[in-house]
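Yeah, one chain of the complex is gone here, protein chain that is, but the others are all in their spots.
The chains carry the letters A and B, assigned in the order they are written, with residues numbered from 1 in each.
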Amino acid sequence: MSNTINLTLHIWRQKNLNDKGRFEVYKAADIDTDMSFLEMLDVVNERLTKEGKEPIAFDHDCREGICGMCAGVVNGRPHGHLPQTTLCQLHLRHFKDNETIVIEPLRSKAFPVVKDLVVDRSAFDRIIASGGFISVKTGAAPEAHTVPIRRENAELAMDAAACIGCGACVAACPNASAMLFVGAKVSHIKLLPQGQIEAQERVRKMVAQMDKEGFGNCSNAYACEAACPKGISVSTIARMNKEYFAAKLTE
Amino acid sequence: MVCPFLCAQSSIQKKQITAVTGLFLILFVLGHLAGNLFIYLGHEAFNGYAQKLAGLRPGLYLVETVLLLIFLIHLYLTALLVWENRQARPVAYRQWQMIGEHSIASRLMPWTGTVIIAFVVWHLRDFTFADGDGPRSILSDGQSYGLYGVVYNAFADPWHSALYILAMAALGFHLSHGIQSFAQTLGFYHPRYTPLIRKMSNGLGLLIALAYSSIPAAVALGCLAVR
Partner (left out) sequence: MEMLNGKIPAGPLKDKWTSYKAKLRLVNPANKRKYRIIVVGTGLAGASAAASLSELGYNVEVFCIQDSPRRAHSISAQGGINAAKNYPNDGDSVYRLFYDTIKGGDFRSREANVYRLAEVSNGIIDQCVAQGVPFAREYSGYLDNRSFGGAQVSRTFYARGQTGQQLLLGAYSALMKESVRGAVRIFPRTEMLDLVVADGKARGIVTRHLITGKIEAHAADAVVLATGGYSNVFYLSTNAKACNMTAIWRAHKKGAFFANPCFTQIHPTCIPVHGDYQSKLTLMSESLRNDGRVWVPKKKGDVRRPSEIPEEERDYFLERKYPSFGNLVPRDVASRNAKVQCDEGKGVGTTGQAVYLDLGESIQRLGAGEIQERYGNLFEMYERITGVDAYKEPMMIYPALHYTMGGLWVDYNLMSNLPGLFVIGEANFSDHGANRLGASALMQGLADGYFILPYTIGDYLASQPWGKTDTDAFEFKAAQDEAGGRIQQLLNLKGHKTVDEFHRELGRLLWDKCGMSRREDGLKDALKKIPAIREEFWQDVCVPGTGEDLNQSLERAGRVADFLEFAEVMVLDALHRRESCGGHFREESQTPDGEALRDDAHFSYAAAWEFQGAGKEPVLHKEEFHFEEVRPSTRSYK
């Protein structure tokens, strides 16, 4: 059922933050098409190790598309060309024999390259820390059924909350903007009654932090939506824009 | 004073100010178009409209100043946003695929915008500040037809018309992204209406470009010749 292919990989190698970085070419021969993209990199790394060379550093963890750790730009698209698929879930049967594949890190000023394909996405954490939460302390919660929530809103909130924080939106955006990530978090919380109390402060602070991190501006190209492995809609950006407008008017 | 103020705004505010100024500019474009279309009612109607407009001065100066200010703010902010966007990705991708529904129009915005600026300068020199009774207003029968004559003569030159139509295409393209962008940036989203707005935005952009371009086309086809 499975067969093997040969690939030529152009992979970004960068020793550390200060290194300029360059592409290097690797042959990946006899690759089983049932492998995932990351398993292919594993195989390449095993071979490199045996040759006494340093393997390619890349982030990965759960390998089932939920932790958001893996990311990389494959042939010019974050997570590769399949819609709503993370890199770890992309399998090699979607590539052709003798294909040349270019693998680059997520590129953005706000995501400095740490090594090879590994980038520093702590900017996302700082954005969440600036206001992406409901300030409820442990033990302070009322009984869960005290406030019913419209099912439709709960579903929309879940759609937005599905974000895995992988950074594909930033990588895909022509301006390296983080609006989809921030919009998703603002929307998730704003759609729930518990999120109303701090809504205005939250959106103001999160946007301020986003700007501080050096992300670009949104130009409504909607590339983020197309690249998002969880299919998060740009409607979340619109919702954030509205919230922000209202928050600024009443400031 | 204005520039530091604008500069200090957040990314979303800059965009929202750009969107609002853009809306005013769209309204101006539509109003201007309505005036232009008087040309199909003959030279009396067209010149009459032009004179009526001129008669509104000095109030018109105020409107023009505000319009200029809006235009400059729109320009300044977009330039600033574009500059910031360039900073946000210091190392470019080696390979890059354009994805996303509005990627092409969005990426062309700075370019179509630049074409529009160049056009506006040319256009002001060409028509707005043209001598309505001068030699450029005289048509083949040897009589002056005022602004009507100036327009007719200008578009009788195929190069002039071609440049004008090109500029209008840029304007249409700019608006096709701009209109739906306005809705998104100010936070309007609805699962049913947003796709409509996006379609309408494209349609309106095309319509505006076509309507403006119809005048040089009509001149070329001889429809507006004075008998």
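In this section, a residue touches a chain if its C-beta (ideal position, glycine included) is under 8 Å from a C-beta of that chain, and two chains touch if they have at least 3 such contacts.
Just so we're clear, the structure is a prediction, and the values are computed from it rather than from any experiment.
In the entire assembly, the chain absent from the figure touches the shown chains A. Touch with the chain omitted from the figure is made, among A:S108, A:S130 or A:S177, by A:S130. The residue touching the chain not shown here, chosen from A:R121, A:R204 or A:R239, is A:R121. Although one chain is not displayed, subunit A still touches it through residues 1-2, 15-16, 32, 34-36, 38-39, 42-43, 45-46, 48-50, 52-55, 57, 59-64, 66-69, 85, 89, 91, 93, 114-115, 118, 120-122, 124-125, 128-130, 132-145, 148-151, 154-155, 157-158, 161-162, 164-165, 188-189, 192, 194-195.
As a convention for this text, only the chains that are shown with their structure count from here on.
Each chain gets a centre from the mean of its Cα atoms; for subunit A and subunit B, those two points are 38 Å apart.
On the subunit B side of its complex with subunit A, the touching residues are 10-16, 81, 84-85, 87-103, 106-107, 109, 177, 180-181, 183-189, 191, 194.
Across the interface of their complex, subunit B is touched by residues 10, 21, 23, 73, 75-77, 81, 102, 104, 107-110, 172, 174-177, 207-208, 210-211, 214-227, 234-235, 237-245, 248 of subunit A.
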